[in-house]
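Here is chain A:
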Amino acid sequence: MTGQQAENDVILQIKNVSKHFGGLVAVSEVTFDLPRGQILGLIGPNGAGKTTLFNVINGVYPPTEGRIIFRDTDVSGKQPYDVVHLGLARTHQIVRPLNDLTVLENVMAGACYGHEQHPLREAREIALEVLEFVGLVERYDTLASSLNVAQKKRLEMARALAARPYLLLLDEVLAGLNPTEIAEMVQVVRKIREQGVTIFIIEHVMHALMNVSDRVIVLDYGELIAEGTPEEIADNPKVIEAYLGDPKLAERLLRGEED
Partner candidate 1 sequence: MEQLVASLADGLLLGFVYGLSAMGLTLIFGVMDVINLSHGPIIALGMFGIFFISGGTAFGLHPYVALVLVALLGLVFGFIVYFVAVHRVLDAPHLSSLLATFSVNMMIIGVGTALFTTSPRNLDFSMGSIQLGSITLLGTRLIAAVIAILVTAGLYLFLYRTPPGKAIRAVSNNRAAAELMGIPSTQTLALSFGIGTMLAALSGGLIATFFSFSILSGTVYELKSFVIVVLGGLGNPTGALIGGLILGALEGIVPVFIPVSWVPVIEFVLFVLILLVRPTGLMGGR
Partner candidate 2 sequence: MNSWKYPAFWLTVVVVIVGGAVPYVTGSNTWRENMFLILLAIALASSLNILLGYAGYVSFGHIVFFGLGGYVGFYLIAEQAWSLWPATLAGGVAAGILALLLGLAILRLRGAYFALATIGVNEAVRTFINNFDLFGGPIGLELNFSVYRDYGGPATMQWITYSTVFALTLLVVIVSYGIKFSRFGLGLMAIREDEDAAMVMGVRTPMAKTMAYVLSAIVPGMLGVIFFFRNSSVEPHEAFRLHRSIEMIVMVMLGGQGTVLGPLFGAATYEALRGYLLTSPLFKDLQLALAGLLLLLIILFVPSGVIGWLRGRFRRLWRVLE
């Protein structure tokens, strides 16, 4: 994993990025910077374009407009496999385990094909290390399909970590977890940051996100409507208004309640 870097260094620059699907505008002229070592939270009502933004950043979709600069390299429109080779990994909102392979093989795949392109033997070592880190190592020989949701989420994270990224995109890693599992996962996220990995995280579990993020940006209808510390965002009237369209979330934001 990368060592400590100067906190002022910008690892990801999103410049005026838009994504249109035919007539539908999913992401509209979003611009922000992500400094190295930070944990940046991304929130917004359902359908705001958060996952689409992730998809554009890591190459699943090319941007309709704008540029994505990762570690001083323009990665706009590159293929996902090229992006991860540069050190940018992600997890998916709906987990995608390699079902017929074992947990170990899943993570080895991440190590083999990630940023550092390891051969099989080293990949195995790294995979075991990472599985230990996320707390899945006893299940190394089980089939990915037989894990429960929380374990699959950890597997997804382990696989992304095995790619030894500089930047990790986490898409709703806490969805579907009970409070204990959430707390455990948040610990893991903090440990990852301690290792020097920058984290960009989408979450709906408000209190967890607000707790763990250094900074938060808010998307609504594809537009960036607010940016700031968690406290600033919680008080921001535009944000509250955006969520009033989603009353449950608005309430949670206002009261800082648990799910």
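As a working rule, a contact is a pair of C-beta atoms (placed from the backbone, for glycine too) under 8 Å apart; a residue touches a chain by one contact, two chains touch by 3 or more; residues count from 1.
The candidate set was assembled so that all candidates are chains of the complex that A comes from, given by their letters.
Owing to the predicted nature of the structure, the values given are computational and were not obtained by experimental measurement.
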Inset, instruction - Would you mind flagging which of 1 or 2 touches chain A in the complex? - result: 2
Inset, instruction - Over in the complex, which chain A residues touch candidate 2? Could you list them? - result: 58, 60, 79-81, 84-85, 90, 92, 96-101, 105, 108-110, 112-115, 117, 119-120, 123, 159, 163
